[in-house]
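This part shows subunit A:
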Amino acid sequence: SGDTASSEEETIKIGVLASLTGPLETYGKQTVAGFELGLDYATEGSNEVAGKKVEFIVEDTETKPDVAVRKATKLLEEDEVDFLVGSSSSGDTLALLPLAEEYEKIMVVEPAVADSITGKNWNKYIFRTGRNSSQDAVAGAAAIAEKDVKIATFAQDNAYGREGIAAFKEGAEKLGATIVNEQYADPNSTDFTANIQSIINEKPDYLYIVWAGSNAPWKQLKDMQLEEQGIKISTAAQDIASLKTMDSLIGMSGFSIYYHTLPDNKVNDWLVEEHKKKFDGEIPDLFTAGGMTAAISIVEALKKTEGDKDVDGLITTMENMEFETPKGKMKFRAEDHQALQSLYAVTLEEQEGVDHPVPVLIRELNMEETEPPIRNGE
Partner candidate 1 sequence: MRGVVHKVPLYWGLAILLFMLLFPFVNDSRSTLILLTQIFIFAIFAMSFDILLGYTGIVSFGHCMFFGIGAYSTALIFNQLDATLPNFILGLVIGILLSALVSYIIGLLSLRLKSHFYAMLTLAVSQLFLVLAEKWRGLTHGGDGFTFSVPDIFKDRTSFYYITLISVAIVFILLKLFTESSAGKVLKAISQNEYRAEALGYKSLQYKLIASVTAGVAASFSGSLYAVSLRFINTNVFSIEVTLDALLMTMIGGLGTLAGAIAGAGIIEFLRHYLSELAMIYPIFERWTIILGFLYIVVLLGFPSGLAGFIKKFTSKKGRKEKKKREVGKAA
Partner candidate 2 sequence: MSLLKLDNLETYLGQYHILQGVSMSVEVGSITVLFGRNGAGKTTTLRSIMGFNPSTTGSVHYHNQKISGMPTHLISRKGIGYVPENQGIFSALTIEETLNLARAKSTGDAEEKMEWMLELFPDLKKFWRKKSGLLSGGQKQMLAIARAYINGDGLLLIDEPSKGLSPIMVEKLMESILKMKEKTTILLVEQNFLMASEIGNYFYIMDDGKIVHDGWMQDLKDDRETCQKYLGIA
Partner candidate 3 sequence: MEKILETKSLSVSFGEHDVIKEVNLEIERGKLTSIIGPNGAGKTTLFNLLSGQIAPTKGEIYFKNDNVTKLSVPLRARRGIGRSFQLTNIFPELTVLENIRLAIQSSSKDYYSILPRLSFMSRQQDEAKAAMERCMLSGKEDVLAQDLAHGEKRKLELAMLLALKTELLLLDEPTAGISIEEIPAILEVIENIKKEGMCTIVLIEHKMEMVMHLSDTLVVLFNGELLASGNPKEIIKDQRVQTAYLGGLHRESIKTG
């Protein structure tokens, strides 16, 4: 039994929590696929770091906080994982944060975006490779805001929308723009024309939109002929599934977090190639890259500690750690462990042979430019 103990000692276990069923299942599946590829890449196919085997165990949170907690506890107690990675929804992730602290295990947050994860609810075991709402907002502002530009905003009336707009406003006003109108709509509504009408009345230069989920207003924006009235639309180009619904926004300028053609680096090239190989020619998507990033961050940290799993050591190592990812170079900020990262100012274009609008790079917004305010001190 001494043998097993030592081989246990030699294995590094990572628990990956993601929504594999329910409304976010596409996200979760991408994360898992990306994570696997990321391990492969970072360990060069050996699945070993500093001579120790790396294993990962996937659990489905079903996008229910209670299930997430149960599964995470199972990972921590029964599988005795050394790291947690997850998860697809902010709610699940927030529910998991205290567990990381309780079990003193590092949790790499990917791809949940809520600011409070690295803000108010943060603890020192939390590292986030995914970008947060504020980064989106800062990038969004950087893409369009400048002196004397009038901007109206439109978002879902929930935490995600409100938080995103608040951060955007701060960023945009810093750049000299004025926010002339803020609209929030019931996320379940069928009809957004009243909100759009109100925006049209203000005659802004830009309309900045924060929207996640299915019930998007793109079609109605087009129907209401915003472009014709001189109002340019700007929003985040997210995953491919959402891009597929954004046909009517072709020509808009906004920002992208990831698209397989965007970050021009060798990690991404590898990802695209391997992903196509493995998945029948399919291109990797936003959360695939995210999953890969999470894996890389863990392996890189372990490489630096030479396989030492001591948590405090790992935390010190990871703070300020820079690492190459398919989303470009990243750096865990020491204060709140948020990974600073590049985002991309893009326009949406139609491309031959692609069934969705393609984000085309205008310029890279580097990690300094998109650095969000530190909010975990409050």
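Convention: a contact is a pair of C-beta atoms (placed from the backbone, for glycine too) under 8 Å apart; a residue touches a chain by one contact, two chains touch by 3 or more; residues count from 1.
Here is how the candidates were picked: all candidates are chains of the complex that A comes from, given by their letters.
Everything quoted here is computed from the prediction, not taken from an experiment.
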Inset, instruction - Please find, within this complex, the candidate from 1, 2 or 3 that touches subunit A. - result: 1
Inset, instruction - Note which residues of subunit A are touching candidate 1 in the complex, please. - result: 20-21, 58-60, 62, 64-67, 69-71, 73-74, 77-78, 90-91, 94-95, 97-98, 102, 114, 116, 120-121, 157-160, 162-163
